[in-house]
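With one protein chain removed, the remaining protein chains of the complex are shown where they sit.
Letters A and B name the chains as they come in the text, with residue numbers starting at 1 for each one.
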Amino acid sequence: MRDRRGQLSTPVVEAGVGVVLIFAVLTTFALGVPAADTRQAQLDQYAEDAATVLADEQPQHRDATRLSELARSEAGFDREADRLDRQLDELLPDTLLYQVETEHGVVGMERPGGVAHGSATVPTAYGDVTVRVWYV
Amino acid sequence: MRGQANLIALATAIVVLSGALVAGLAIVDGAFGDADRDATERGTAVELAETLVRSDSSLATRRNVLDATRTQRFDGERLADRYPSLSKHDVEIALDGDVLARTGEGRTGTTVRRIVLVEERQSAAWTPSIEGTEPAVTLPRRTDRAILKLSPPAGTSMTTVRVDGRVELRNESGLAGEYEVPVSRLTTATLSFEADGELTEGDVTVEYFPTRTRSAILEVSVDA
Partner (left out) sequence: MADRAVSAVIGKALEASIVVLYIGLLTTTLYAGVLPEYRTAAATEVTDRTLADASGEIGTAIPQSGGETTARVDVPTTIRGETYRLHVREGSLVLDHPHPTVGDRTPLVLPESVVSIEGEWHSADPAVVRVEATDDGYAITLETGDP
C-alpha cells in the first residue's frame, strides 16, 4: 500500500513512450517520401519552349532575330519590347505570367518573390536574354 | 499483490506496444504502395513529348513548330507501331484539347505540356507587275518555296532568275515553263529576272506558300 505513490506505474509510462516513439518513426516513413517537384520541371519546360519559339522570330527590321535586337541596345529594346510583350501574351497559356529580362530592360509583369518560377536563358550576340514564367 | 499488479501492467504495456507496431507497419505498407510509379510515367511522357516537338519529328517542320496537316493526319497506330513498348500503357496526345492519338483510356496518369506553334501552309497565286528587261519584285509574304511559271513573250528569252540576289535559275537559251525554287523563310524574298527583251505583267506568275501560325499547347499523358 505504501508503494502506491499516486503516480502511474512505470511499465505504463514506458509503454506510452514506446507507442509515441514507434508512431513518430513510422510517420516519417509514411510522410517522408517527397513528391518530385513536377511543377518546377513543367515551369522550366514552358520557359524553354517560349525561348525556343522567340529565338526564331524576326524583328520588324534587319536580319537579326528579335531577341538579339532586344539585347543589343536601348534603342533596339525600346523598338521591340511592345511586340515581344504581345507575342508572349499570345503564345503562353492564360495560366502563366511572364517576364523577359535583358540588360536594357524588362518586358512583362513583375515577378512576385518566393513564387515558383521557371526560367530559360538565350545567349545572343549582344548579351543574355532570360525568360521567366510562373503560374497565376 | 504488488508484484502481480506490476506484471499485469507490463502485460498490458506489451500488448499496447505490439498493437502500435502492427498499426504502424500497416501505415508503412500503404505508403510504399503508391510511391514511385509516377516517376516512370512522367519520364515516359517527357520523352514522348520531346520526340514529337523535335525538328526530326514527322509532325514538326522545325523545333517546336508542328505542321497543321500532319497533326490532323497523325495516327495513333503509327505511334503504337514505332513504340511497341508503350502498348501496355494508356497514352493520350492532345493539341489544344483535341485528341490526336490515344491508346486505352482517356486522360489519366501524368501529363506533360509543351508550348508549340502550329503552322498551316496555304497556297497563294500572284502575278507581279513587272516591266523592263531586269525587273525585281518582292513577294508579299514569307514562304519557304515558290513555283514560278515563266512565259516570256515570243522572241524574248529569260536568262536568269535570282532569289535574294542568289542565282537560282539560269539558262542562256531561255527559261520557260514551271520551276520550283527554294526560298529563305526568314525574310520576304526578292525575285529578280534578267531577259534580253521587255517583260510585262503576266510573263511571270508566282505560286507561294505563306503560313498562318498559331500557338498551342501539346499535352502528352501516360498512365502506366
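Rule of thumb we're sticking to: a contact is a pair of C-beta atoms (placed from the backbone, for glycine too) under 8 Å apart; a residue touches a chain by one contact, two chains touch by 3 or more.
What you see is a predicted model; the values in this text were computed from it and never measured.
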{"item": "Omitted chain - touching chains that are shown", "value": "B"}
{"item": "Those residues of chain B which, in the complete complex, touch the missing chain", "value": "2-3, 6-7, 10, 14, 18, 21, 25, 28, 32, 35-37, 39-40, 42-44, 46-48, 50-51, 54-58, 63, 82-86, 89"}
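Heads up, the rule we're going with is that only the chains that are shown with their structure count from here on.
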{"item": "Centroid spacing, where centroids are CA-atom means, of chain A and chain B in whole angstrom", "value": "25"}
{"item": "Interface residues, chain A side, partner chain B - complex", "value": "3, 9, 11-12, 14-15, 18-19, 22-23, 25-27, 29-31, 33, 35-36, 38, 41-42, 45-46, 49-50, 52-53, 56, 58, 63, 90-93"}
{"item": "Chain A-touching residues of chain B, taken from the complex the two chains share", "value": "2, 5-6, 9-10, 12-14, 16-17, 20-21, 24-25, 27-28, 30-31, 35, 38-39, 42, 46, 53, 62-65, 110, 112-117, 186-187, 215, 217"}
